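Removed from the display is one protein chain of the complex; every other protein chain stays in position.
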Amino acid sequence: MKKLCQSKILKNEQLADQYWKLVFDCPEIANEALPGQFIEVYFDHSLKIFPRPFSIAKVEHDALELIYKVIGSQTEIMASWKPGETVQILGPLGNFFVISDDTKTHILVGGGVGLAPMVFMSEVLKEKNFLFFCGGRNGREYFPEVHDPVRRIISTDDGSVGFHGNVVQCLEKEIAAIETPVVIYACGPEKMCEALKYFGEKHNIPVQISMETIMACGMGLCQGCALKTYDENGNDKISLVCKDGPIFKGEEINFG
Amino acid sequence: MKKLCQSKILKNEQLADQYWKLVFDCPEIANEALPGQFIEVYFDHSLKIFPRPFSIAKVEHDALELIYKVIGSQTEIMASWKPGETVQILGPLGNFFVISDDTKTHILVGGGVGLAPMVFMSEVLKEKNFLFFCGGRNGREYFPEVHDPVRRIISTDDGSVGFHGNVVQCLEKEIAAIETPVVIYACGPEKMCEALKYFGEKHNIPVQISMETIMACGMGLCQGCALKTYDENGNDKISLVCKDGPIFKGEEINFG
Amino acid sequence: MVDLSVELSEKLLLKNPLMTASGTFGYGDEVTDFVDTNLYGGIVSKSLSLNPRVGNPPPRIVETPGGMINSIGLANIGLDRFLEEKEEYFHNFEGQLIVNIAGQEDDEFYTILKRLDRVNWVRGFEINVSCPNVKKGGIQFGTDPDFMFKLIAPMRDLTDKFLMIKLSPNVTDIAKMAVKVQEAKCDAVSMINTLYGAAIDIYTRKPKINTVIGGLSGPAVKPVALANIIKARKAIDIPIVGIGGITNGDDVIEFLLAGASAVQLGTVHFFDPLAVVKIHQFLQQYLESQNLNTIKELIGKALI
Partner (left out) sequence: MVDLSVELSEKLLLKNPLMTASGTFGYGDEVTDFVDTNLYGGIVSKSLSLNPRVGNPPPRIVETPGGMINSIGLANIGLDRFLEEKEEYFHNFEGQLIVNIAGQEDDEFYTILKRLDRVNWVRGFEINVSCPNVKKGGIQFGTDPDFMFKLIAPMRDLTDKFLMIKLSPNVTDIAKMAVKVQEAKCDAVSMINTLYGAAIDIYTRKPKINTVIGGLSGPAVKPVALANIIKARKAIDIPIVGIGGITNGDDVIEFLLAGASAVQLGTVHFFDPLAVVKIHQFLQQYLESQNLNTIKELIGKALI
């Protein structure tokens, strides 16, 4: 059940270059959230009227954590928030990554702000066998900590840290050595997601992809967050990212 | 000369109930400001687009001080500003109170947020003979300190502090005992200003009144801040509060 | 207790003047987790067509200063599914259900009207002659007074239920349109639907809305809505339902004073889903502070 909360900020700290971590005291949402779900963050008196969707990056008891990148006016405003202030948030929203016990290796793939839900996944899968492929443009990006460092495989476009190349190329290199059955969970830039869809098809690996579209309401009121998809028969369909998603199976998504 | 400055906040502290004091480090404006003049304060990303005019309440070396009352969204935003942040301001704007050496007693009258320019006046007139009549609804309002406490005469509508009644009634009571020639400088609610205009006419005392209208630009661009006035011959006229004012002679103002 | 009820016609009494604007509230069932939808005097459902419509391809929405553009394209579940799936919810709804209808041609409107006229949980109709996002039908009905008259005049014979026409602001003179609605013996007009709006991505050079030009709504359009209501109020005697940019209780009073008998909340649902709760409280406080017993006393009482 979605909750609309006035939540107190516990922490708001810079992680790297433009990356920040924001922690709310919000038992109502934290206690129900599943990895892949997101919340809407609301702003007062703002010229831009939409709330902003952010993936849930972690829950710890009553604390709800976001990882956000400052890229525009509203994330700038967020970076100015101080602990103790109260912010309206709505969640948990959307569907979540489906984790099956049959899976031998869980492959998390995150690029840029797409890292946030994967951090949550890495927490939930702590006791299981997972590999976390993190992609970034260069070493100045944010690469989250994981409990067991060998599980984190970094790739950067400029090769300044980790594998030199994009995260899909890195995966292509590693995949043969990974114990099957495998499931890929992904969140990141559209190009990366598209490549992963085809990677999954090629290697016959199920891929669950978290998609982004502009959202006005985040909860199915406006029908604005439309995404081109396919139904089971491969026919064209329109899905709502906020309600039917944000997680879609690779084969469902029409990258156009 | 008007200056447009990115000024650092030195202090932002609550004075009373809804009254706050905001101090900028702004030599460019502070060094030129005269009592009665105002500045425009700008806001980013805001649904309300106009900057907000505030009288200059004091200058001390490079520091420029405002006294503001939190009454709406923008003053609320102002109250959230922290020292160290930078804000765009424009000033000094408008005309100023004219102080003549012939005047024996300078009577400052301020009500509510109209106190701000009078605080500045009380500083400038420190070495001269002035009386500062402060009006408020009740004792919870803000009544500024002055160097010599006997010069400050408070009146409240509910009588909880000082004279029981409004500031004009208080002045009416005191006026006979005040050494002439007298000049009245006033800033406050429209009703108070109107009463003072007629008080001045009755007692043959020149009154200089600081007027308020909604301002879009604060500097003569929009012609929005129109005020009904009279020219020297008593003919109807329209004046711009931001350029021709904010200070007008009592006889100039058409209270309609 | 102050009386918030308003009458839009003898046929339609609302327990308060707050309705939802079509297309901005789903079918009412999305927000029940945290809002009591019975706070609304009425719900206006998403524009309904005879057959289901998937709507326009993405991108369908974009944020603009103080507002948004949409081009949803009347995506809806179609008449049959509407009747099947929504009956239970609206049976339990304590306010009034107004069904918004949008057809591609005259007959589609009439067919839907005839079928819904027999449905007891449907209390009235809002006819969307003014959606800028469908190519056939849609806006062209809503910009030419005579063309619109031809469409709506037969409707009065098809239903005795409350019948309201929703007008577009994208016309030179909305008063002329409103007069035609009155001539067609409809019960009320609602205004405004969205303004034309466009936005372009300066890096891809593509329109930010699939149909290039979409419909502008939100706080930004509030002054336009009020101006149109003031103009229409002078031209007609039937009630006006005010729509456009309403965000808070202050806005609702403003619309009533300007001449609206009730209002619809639209885009505000996206950025302040609790608006209806706050407005409810505000209306009560405001009436008390103004020593008014009933909100009806405000309608059209601006000193204009």
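Things worth noting here:
Chains: A, B and C, in written order; residue numbering restarts at 1 for each.
As a working rule, a residue touches a chain if its C-beta (ideal position, glycine included) is under 8 Å from a C-beta of that chain, and two chains touch if they have at least 3 such contacts.
Everything quoted here is computed from the prediction, not taken from an experiment.
One chain is not displayed; in the complete assembly it touches the shown chains B, C. Across C:Asn128, C:Asn170, C:Asn193 or C:Gln264, the residue that sits in touch with the chain not pictured is C:Asn170.
Considering the whole complex, the residue from B:Ile9, B:Cys26, B:Leu90 or B:Val146 that touches the absent chain is B:Leu90. Residue C:Thr143 is the one among C:Ser9, C:Thr111, C:Thr143 or C:Gln182 that touches the chain missing from this view.
Remark: the residues of chain C touching the chain excluded from display are 64-67, 69, 143, 170-173, 195-200, 202, 204-207, 212-213, 216, 218-224, 226-228, 230-231, 245, 247, 250, 253-254, 257-258, 286, 301-304. For chain B, the list of residues touching the undisplayed chain reads 1-4, 42, 47-51, 90, 213-214, 216-217, 219-228, 237-238.
One rule holds for everything that comes next: only the chains that are shown with their structure count from here on.
Chain centres computed from CA atoms place B at the largest separation from chain C.
Averaging Cα coordinates per chain places chain B and chain C 46 Å apart. Within chain B, the positions touching two or more other chains are listed as 47. In chain C, the residues touching two or more other chains are 66, 219.
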